[in-house]
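Since the structure comes first, as structure tokens, the remarks are kept for the end.
Heads up, one of the protein chains got dropped from this complex, but the rest are sitting where they should.
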Amino acid sequence: MRTGRLALVSAVGLALSSCGSARPSATPTTAASATAIDVFAAASLTGASTAATTALAASAGVRATYNFGGSNTLVTQILQGAPADVFASADRANMGRLVAAGLVETPVTFARNRLEIAVAPGNPKHIAGPADLARRGVNVVMEAPGVPAGDYARALFGSEHLGVRPVSLETDVKSALAKVTSGEADATVVYATDVAAAGAATSGVPIAPALQPDITYPIAVVKATRHRAAAEAFVRSAVSGAVQRDLEAAGFLPPR
Amino acid sequence: MPAAVPAVLAAAGVVFVGLPLVGLLERVSWSSLGSELSAHDAYVALRLSLETSLGALAVAVAFGLPLAWVLARRTFPGRALVRALVVLPMVLPPVVGGIALLYAFGRRGLAGQLLYDLTGWRLVFNTSGAVLAEAFVSMPFLVVTAEAAFRSMDRRAEEAAATLGAGPAYRFWRVTLPAVAPALGAGAALTWARALGEFGATITFAGNLPGVTQTSPLLIYLDIESGHETTALALSLVLLLVSLGVLVGLRQRWLGNP
Partner (left out) sequence: MSLSADVDLRIGGLRLRAELDVGDDAAVAVVGPNGAGKTTLLRALAGLTPLDAGRVVIGGAVVDDPRAGVRVPTEERRVGVVFQEPRLFDHLTSLQNVAFGLRARGASRTEARAGAAGWLERVGLAHVAGLRPRQLSGGQAQRVALARTLATEPAVLLLDEPLASVDATARADLRHLLRQELRRYPGSRLIVTHDPVEAAALADRLVVLEDGRVTQQGPLSEVTARPRSAWVAEMVGLNLLEGTASGRSVVAGAGAVVSTATSLTGPVFVAFRPNAVTLHRRAPEGSARNVWEGRVSELHPAGDRARVRFEGPVALVAEVTAGAVADLALADGGRVWASVKATDVEVYPA
């Protein structure tokens, strides 16, 4: 009975994460009088980065409510007028769309990430690098066009002339990783932070530094914010020492 | 209660349902509609949607019709439970349905593992998986309508057929089925329309690959996500018109014809 209920709970949890929908999550406040702001953050900042984002909130002295989602989804929402105070993107391109639309202040880079190949625990298919993903009999899932992780991986395969034929194009990193952890797929390319967050459910195969794209996380104040001071404080804290240490612990690289 | 209140609330209800559709239509880029729909991705997705939804309908009929028959005509212990069970996908969030399908028919699922070990056949990431997901979600529509039809039909004609020497199979094909045909047609149309619009279970269970598992609703979602709104709207319009066509066609059966 107990395990049954657990299975159901985890099924629903997996469902929520794999459909890539935005998931608001409240974080406890440090001060009762703290200003409440809405932070739209890239899905790859969920999970492993919870500690860092909590610290972000604590050090900035504001109460932040997070709306995690695919960067492109969040951009679409902000373009449609969603009430965001801060936007943290997983890539420059999506942030660029908001910059071009004149909806955000000048972005600040607060973290970098690396790509990693996520495989089943123990790496049963003996995948050593991106070239093995083009092998017959290896079922690779990727993210759909427009999802940064997928676009990075496609660029990588393209430059290396690897004929990787994915069996599915998932809507976001979490869904792609879920396909590997559930055993349906053999491998996918995600961020190193995602592999770290997944713990024992997956093993990570590193990708050579020479092949790594420049994955930067810009953060910016949304111009339409009604809590400008709090939002600016939040953005400043993102590059502060305490938050940077937490981000590093979660597998992120510091901004260059 | 003033007499105008129900009318006002009814009008508000119509607006509530109608306004989003108007919003959709207002955004459709009519001039480029043709080119959007004939674009490779949209065309492939539409064709795949047609194939998988018809496949799902076939699966639903193949299993749902006998099921409806048994539920309507046989008494057995646990019938109420079975009836609730087969209708469950109607109210289950489709994404949960997709997860459940993974646990059952995934490569490590209860039946999926056996299937894979025995035949090497995989449903996930395959068109057959999309068909399965759509059938899972849409079959209840067929079972519910068919069961009601089998239950409510005039059985006296079946008795007459038996006295004329017609055995069970002959009676079913020549008497029962023609008698319930209109209701079955309506049920099949609803089933097909539901399968055509299926999204959550399909993307969760079958995945998303153009030409293999990327049906129109999946493409619509991804196009919206990546900012290709015009294609998404053009496809939405097609699905909307098809659904509307089905419902208008069924109006006489379901809403009565005033």
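Each chain carries a letter (A and B) given by its place in the written order, and its residues are counted from 1.
Following the convention adopted for this analysis, contacts are C-beta pairs under 8 Å (C-beta built on N, C-alpha and C of every residue); 3 or more make two chains touch, one makes a residue touch a chain.
Keep in mind the model is a prediction, meaning the values are calculated, not measured.
Participant: The complex has one chain that is not drawn here; which of the drawn chains does it touch?
Facilitator: B
Participant: For the chain left out of this view, which of B:6, B:66 or B:178 touches it?
Facilitator: B:178
Participant: Consider the whole complex, including the chain that is not shown, and state which of B:33, B:87 or B:157 touches that chain.
Facilitator: The one listed residue touching the chain not shown is B:157.
Participant: Which of these touches the unseen chain: B:2, B:78 or B:165?
Facilitator: The single option touching the absent chain is B:165.
Participant: Which parts of chain B face the unshown chain closely enough to count as touching?
Facilitator: Against the left-out chain, chain B lists 156-157, 159-167, 170-171, 174-175, 178-179, 181.
Rule of thumb we're sticking to: only the chains that are shown with their structure count from here on.
Participant: Mind checking the centre-to-centre distance between chain A and chain B? Centres are C-alpha means, answer in whole Å.
Facilitator: Chain A and chain B have C-alpha centres separated by 34 Å.
Participant: Would you pull the chain B residues touching chain A in the complex into a rising list?
Facilitator: On the chain B side, the touching residues are 93, 95-96, 98-100, 102-103, 106-108, 124-125, 200, 203-204, 206-210, 212-214, 221-222, 224-227.
Participant: Could you pull out which chain A residues touch chain B in their complex?
Facilitator: Against chain B, chain A makes touches at 11-12, 14-16, 18-19, 70, 72-73, 75-76, 97, 139, 141, 144-147, 166-171, 179, 182-185.
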